[in-house]
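Every protein chain of the complex appears in place save one, which is left out.
Now for subunit A:
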Amino acid sequence: MLTVSGLKRLHISVSFDLQDGECVALQGPSGVGKTLLLRSIADLDPNEGVVKLDGTLREAMPAPAWRKRVTYLATEPGWWSDIVQDHFSSWDDALPLVTRLGLPCSCGPWPVQRLSTGERQRLGLVRALMLRSRVLLLDEPTSALDSASTAAVESLIAERMSDGTSVVWSTHDNAQASRVGSRVLMMSADGSIEENRP
């Protein structure tokens, strides 16, 4: 279980719990701080507050170990090498997920430049899923995808949830929020969140 209490970053001040295998949808107007919140939980920005995974404080472990368990995925994932497969410790292990999300299985040796925005978004998701993290913090993971790819992503994440992975899923799509989330956290301009049960 992920526990967030009194998390503060700039104007944001948030507390919530996330059960194993649960997905909450994070909603709110653009610029309200959804990305800041997700980044703060992953400890990518300086922030205050108590964040625990199964009762263990994140400060109790090195930050890289925390992020391997509680993984943030940016809307537009970054690429540190020119070649697609250099971003994966084992490209062969990633291939089943790559093909499942509708990407060509030959794209391993491709330059990243050759991929479209939507292809990069799906590859970024595959890259993050390879970690088998306990918690996924997905920042608009389907914003650049068509409806077929979106459905593929949603079913893949649902599978991971049934294995016990928890998810915070930020989205602007109300229908998606109620599809994927058992609860909706609505973020408002003053930096607080309010819980709506669909």
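Simple rule for what comes next: a contact is a pair of C-beta atoms (placed from the backbone, for glycine too) under 8 Å apart; a residue touches a chain by one contact, two chains touch by 3 or more; residues count from 1.
We take it that contacts and distances are computed from a predicted model.
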item: Options "Iron export ABC transporter permease subunit FetB", "Helix-turn-helix transcriptional regulator", "MoaD/ThiS family protein" or "Polysulfide reductase NrfD": UniProt name of the undisplayed chain; value: "Iron export ABC transporter permease subunit FetB"
item: Contact with the hidden chain (one of A:Leu44, A:Ala158 or A:Met186); value: A:Leu44
item: Residue in contact with the excluded chain [from A:Gly6, A:Pro29 or A:Pro62]; value: A:Pro62
item: Chain not shown, touching residues in subunit A; value: 42-46, 62-65, 67-68, 71-74, 76-81, 124, 127-128, 131
